[in-house]
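One structure, pasted below without further comment.
Only one protein chain is missing from this complex, and each of the others stays in its spot.
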Amino acid sequence: MTAPQPEGTEATKSPGIEYFPKSKPWRMADGALHLLGMRCPHCGAKAFPARSVCHACGRDDGMETVELVPTGTLYSFAEIHAAPKGFPTPYVIGFVDLDDGVRLLGQVEHRAAELGMDEKVQLVEGVIRTRGDGTKVVSYKFRRRSS
Amino acid sequence: MTAPQPEGTEATKSPGIEYFPKSKPWRMADGALHLLGMRCPHCGAKAFPARSVCHACGRDDGMETVELVPTGTLYSFAEIHAAPKGFPTPYVIGFVDLDDGVRLLGQVEHRAAELGMDEKVQLVEGVIRTRGDGTKVVSYKFRRRSS
Amino acid sequence: MMNNAYVAGVGMTRFCKMPERSFEEIGQEAVLKALKDAGVERDAIEEVFCGSALTGRSMGQRVLRDLGMTGRPITNVENACSSGSTALREACTAIAAGRAETVLVLGIDQLTRLGGGTIPGVETDLDPNLGMVMPALYAMRARRYMQETGATRVHLAKVAVKAHEGGQLNPYAQFRNPVTVEEVLASRMVADPFSLLMCCPTGDGAAAAVVTTKKKAAALGKKLIRVAGTALQSGLYKPGFRDLTRSELTERTAKLAYEQAGIGPEDVDLAEIHDAFVIAELMYYEALGFCPPGGAPAFLESGATRINGSKPVNPSGGLLCRGHPVGATGIAQVCEAVWHLRGEAGERQVEGAKVALTHCTGGGVSGLDHGSCAINILVA
Partner (left out) sequence: MMNNAYVAGVGMTRFCKMPERSFEEIGQEAVLKALKDAGVERDAIEEVFCGSALTGRSMGQRVLRDLGMTGRPITNVENACSSGSTALREACTAIAAGRAETVLVLGIDQLTRLGGGTIPGVETDLDPNLGMVMPALYAMRARRYMQETGATRVHLAKVAVKAHEGGQLNPYAQFRNPVTVEEVLASRMVADPFSLLMCCPTGDGAAAAVVTTKKKAAALGKKLIRVAGTALQSGLYKPGFRDLTRSELTERTAKLAYEQAGIGPEDVDLAEIHDAFVIAELMYYEALGFCPPGGAPAFLESGATRINGSKPVNPSGGLLCRGHPVGATGIAQVCEAVWHLRGEAGERQVEGAKVALTHCTGGGVSGLDHGSCAINILVA
């Protein structure tokens, strides 16, 4: 473990695992990963990660933390062959528009040749990199929807 | 050896030694260290290290490389107790005005309590730090003149 | 604001990998060349702006020290790839405000000091932690652009081929060789659909310009070249959908620059644009108004943007071939523009050029098109 973890998270129970972001802003339910984002009660704007000021209307009171939907559409992707240390090449990274309108960047669990544009994907948990000491960094990733 | 050395310097013969600056801009003669500086043939200005433009008159032709005198006067000094890695504390650093007018910063081979202001010093070669792999970094330093 | 600043002199180092030189030496070479080109002494410089992104702190002071040129106001600015152009904009503003009459602008970076690889991200941003690298952002733009316009990887490769047509004529360029479509496509994959020759190289370099009032510029006797427009903008934040085949930031910045200069894209004789990756050149043809949205592949194939075409773009070789020491690029573009406007660009001269546009954009920040974009319009 290279980084301190908040007490009670799975990370404290699984040596060799670290989450990114460290605050683990998601909840697993029925095999799907639900990211915790912001919703502005004044204008309805959503964003990820959560924050206390609304980027859209500028209000800084009462921002709600909400679960984003775990499904979306792959807008575009690239297969990376030259990457910083610890990211095992090749890997695919893509922009996904979640069905509730928030766009996310993240790794996609497939090779580029297997993917198409506008493919339906879902959020899953997975290893995104390995640190020098062997620690696996776990974050949200995308997987093609079987259905 | 962590750094490439120009061929034929002592460094290539002494593993575990590295010079700073790497170009080793000095010559040893009669036990004294003569730094190689710049002299402007147009206005007479001197500076260390050597460069191809005169800071004083702005001419950029014909700058000469000259040996600076190895003796000078300690203008002020401080004894450092908190330093970056590899510099073994405490050590003393001081400003020395060489007798030909160039001011140098460098380590002084004595504790602060042994030194006085305006003390006469001379340039010597010595270890200024030790790298993580044990390599000694050798540079110019100051020593009180016995005479 | 009155755009009343004139470029009186320019100079730059060759762009290439120079790990054996200090950044101070690299910067000094560009400064001395610009002073000589302008025909001014050191003391004529009242202020200095230095744009750099990745090399160090107090860069202007460090470069100018051994030249005996400190002792005046030196302001270091950073705006990623637009750092050099941002410095020029501040210089023009200092002149417009009457704060100074003659100002030195330096752009510099030494990427070989970073130890190779792609440029590191800022750790608090999500994207680099998730595995994002700058080529991938443009690669995703390219994949979507190809899907929407029908462009192919051959079109992408042709951008690199054109860049090398210019670069091989440019003594300041990092690469001096011609390349073929086949060579570009066959180079090793970096971020699919981009192969290595579809990405600008890393390297070192500096570029400088002396900017002054009309009166002083006229007294120096060089052809008068006015900075008729100098616009800077930052990207709009969108946490949701964004059309990655368009650059809202470059479109918005270009509109402001054209307004300032009182011209339109049709008046531009020559443009130096931010082709950090091949798709960038195509996207920015459209964002700068040189061709309609989606029309860039055909516009490229028409030959319009070659040196002897109707709208020459990147005769220098651009970032793809001249190279891209980040903070230096904006001022290198100004050097190139000035040489063309004076008729001093040698073999790569765009004949009769009277209006030149320079464009930089960069700074990867999640949710923005880019951190910043700067566009200058120079008029002879």
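Quick notes on this structure:
Labels for the chains are A, B and C, by order of writing; each one numbers its residues from 1.
Methods note: a contact is a pair of C-beta atoms (placed from the backbone, for glycine too) under 8 Å apart; a residue touches a chain by one contact, two chains touch by 3 or more.
Not measured: the values here are computed from a predicted model.
For the omitted chain, the shown partners it touches in the full complex are A, B, C. When the omitted chain is restored, the residue from B:63, B:93 or B:121 that touches it is B:93. Residue C:365 is the one among C:307, C:365 or C:380 that touches the chain not shown. Here the missing chain is touched by one residue of B:27, B:103 or B:145, and it is B:103.
Residues 20-21, 45-49, 55, 75-84, 87, 90-91, 93-95, 97, 101-103, 105-107, 112, 117, 128-129, 139 are the ones on subunit B that touch the missing chain. Residues of subunit C that touch the chain left out of the display are 1-2, 22-24, 53-54, 56-58, 60-62, 64-66, 68, 70-80, 86, 89-90, 93-94, 96-99, 122, 124-125, 232-237, 252, 363, 365-368, 371-372. Listed here are the subunit A residues that touch the chain not shown: 47, 51, 53-58, 60.
In the analysis below, only the chains that are shown with their structure count from here on.
Mean C-alpha position of subunit B lies 41 Å from that of subunit C.
Measuring from the averaged C-alpha position of subunit A to that of subunit B gives a distance of 53 Å.
Centres computed as Cα averages put subunit A at a distance of 34 Å from subunit C. Of all residues in subunit A, none touches two or more other chains. The multi-chain contact residues of subunit C, meaning those touching 2 or more other chains, do not exist; every residue touches at most one other chain.
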